[in-house]
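What follows is part of the complex, with its chains left where they were.
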Amino acid sequence: MPSRFSIFTKKVGLPPGQAVFTGEQRVPAVRMGWIRYSPGEASSGEVSNPADLPSPDPAAGDILWVNVDGLHDADLVKAVGERFGLHPLAIEDILSVDSRPMAEDYESSIFTSLKMLTVSPEGSIQSEHVSIAFGPGWVLSFQETHGDVFGNVRSRIRNPEARIRSRGADYLWYALLDAIVDHYAVALSRLGARIEGLEDEVWSEEPGRDLPLRAQEARHELLIVRRAVRPLREQLYQMTGDCPPLVTDATQPFLADLEAHLLQHQDVLDHLRDAVTSLLDAHVSVVSMRTNEVMRVLTVMASIFIPMTFVAGVYGMNFQYMPELDIPWAYPVAWLVMLGIAVTMLAYFWRKKWL
Amino acid sequence: MPSRFSIFTKKVGLPPGQAVFTGEQRVPAVRMGWIRYSPGEASSGEVSNPADLPSPDPAAGDILWVNVDGLHDADLVKAVGERFGLHPLAIEDILSVDSRPMAEDYESSIFTSLKMLTVSPEGSIQSEHVSIAFGPGWVLSFQETHGDVFGNVRSRIRNPEARIRSRGADYLWYALLDAIVDHYAVALSRLGARIEGLEDEVWSEEPGRDLPLRAQEARHELLIVRRAVRPLREQLYQMTGDCPPLVTDATQPFLADLEAHLLQHQDVLDHLRDAVTSLLDAHVSVVSMRTNEVMRVLTVMASIFIPMTFVAGVYGMNFQYMPELDIPWAYPVAWLVMLGIAVTMLAYFWRKKWL
């Protein structure tokens, strides 16, 4: 099981800029697919050797999108990266699946790495490292495993009417980022539903004994989402602040829109985080109130019956000379005394509002 | 019931800039009303087709305000927006009822979206997505449902003496924002009263068992208000910092005043939030004190009567050879011993100030 805190130490001691895969192999074999499109036509294919990739013709408006699933073959990733002139540090970042989301302008290309969040069938949130780079006429995307959230982008590319067909590589890059960021909402929505469930449970008659444990788990997953959202927003904000020339004016407002989405996700994250924290406070509060109630029942029962039992105990003593024992009306009087004690205690508790 | 955290996932997977309504239909039919006024005259009407809208004559000082109630007909909203040259992303924001308040200067028009807060008859706070855009001679407002807080603005427009008649579209835009922001005070005032009520209840003799639950609800509603107030202030502040040319100098101080109001609302929000948090702390404190008191009663009762009952129990034993049983003054002595125990315990508790 991976650590809850995702601290990786695989690269400790290696020289910097080293292309080393820091994760675990998650697919049997690397799969490398490409799509080439221009306003007029679109084709796609799959190759196993970077040298077999088609060459786009930027002058003709050709865009080539290469998607690599599986990162364990560091040499292949390196070969693909070098084919398109990626910076060595960018290639290192593609392979460091534990690294922070980042956005860097390398002049000849723009490189972004981010986390793709998916919800497993059991409802827990999975984070996958995805890197997306683009330059004039090409976009590269690298994922740890098969299965992604790009299906919609692919079908839009296949549609000759779609706006994406007539835009440049920067728009495709944006579209891929947007697809990933859109899916953050799914993860947040799941987490939100779980936290709402926990809130309702706190106030229910019988909250589960492991409720704080489940709250803690939700908190951990919130942090996974936060570590995907916050650095990405910061990095995008910083990069777009400098207006990188590779991003065209037509794409700029879309990027601003993307940042607005990330900001909104961050608001929701803050709200959820606040909710989890106050949920645990409320739980302590509820448990305290219940303990108080339990103690009240005990105190009332014990305070009524212990003195009465004492009276009974006194007249159960076997002394020879206990004048009361011989008086005919002593027994009813004893009862009266005992009932008097009970009534006094009840009145006392009634006045204290413990009943 | 909508989620407490307003995370919407309707648009996941759609291409960006898509005009899709993300909320739920809240009115049977879209209603589109218009008011046209100039310093000299004012007229109004209702149309069902954007093409039927009157055309203002900016040169003559004509202002046209079009208000659309109901957003489920995305095509109609799009048609209205395009009629006035709104940016596609602005149209998308009008329809994304879950989006964050924003203010954007699109040069040919200024677009703002914000949350209109109303208090339901049961006292809970409702948030509605409202978008207001303006350009030279026109103002557009879009709401999710009928019923708004603009009644006052409408009657001022009908009044030929009112300042609003002689000002431009930017002033009307401001007046609509101001009407919405003014109503935040109503929501805050209701929340404040509820929280004060909760505070008083904490210290009352018998706080309700669901008090923390109600505090939690108030906290959720505070967050709804905060998510209306804070981003709006930030966005307005950012936009007005750049002095958009569409906002005239005469309107600038009014906008500054609006921001001051939002700042004040934020202060109140911080105060209320602080109050709710410390209210829960105080509640735990009070419950602890009460539990302590309950335990003290139990301890005093048990510590006095259990030893006495033991003494009684001893002389209730049936051993043949218990010399004390035959002594005539043994019974009164037993009573003295028992009373001595009681007095000792009472003195002990008295010294400990537990009585």
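Here the chain labels run A and B in written order, and each chain numbers its own residues starting at 1.
Keep this in mind: a residue touches a chain if its C-beta (ideal position, glycine included) is under 8 Å from a C-beta of that chain, and two chains touch if they have at least 3 such contacts.
All of these numbers come straight from a predicted model, not from anything done at the bench.
Total copies in the complex, given 2 are shown here: how many?
Shown in place are 2; the entire complex has 5 copies.
Following the convention adopted for this analysis, only the chains that are shown with their structure count from here on.
What is the Cα-based rotation angle between copies chain A and chain B, on a 0 to 180° scale and rounded to a multiple of 5?
Between chain A and chain B, the superposition angle is 70 degrees.
Could you state the distance in Å from the CA-based centre of chain A to that of chain B?
From the centre of chain A to the centre of chain B is 26 Å.
Where on chain B is chain A touching in the complex?
Against chain A, chain B makes touches at 3-9, 11-17, 87, 89, 92, 99-100, 102, 205-206, 209-210, 212-213, 215-216, 219-220, 223, 227, 231, 277, 280, 283-284, 287-288, 290-291, 294-295, 297-298, 301-302, 305-306, 308-309, 312-313, 315-318, 322, 324-331, 334-335, 338.
So in the complex, the part of chain A that touches chain B is made up of which residues?
149, 151-152, 156, 162-164, 174-175, 178-179, 182-183, 185-186, 188-189, 192-193, 195-196, 199, 203, 253-254, 257-258, 260, 263-264, 267-268, 271-272, 274-275, 278, 281-282, 284-286, 288-289, 291-292, 295-296, 298-299, 302-303, 306-307, 309-310, 313-314, 316-322, 353-354
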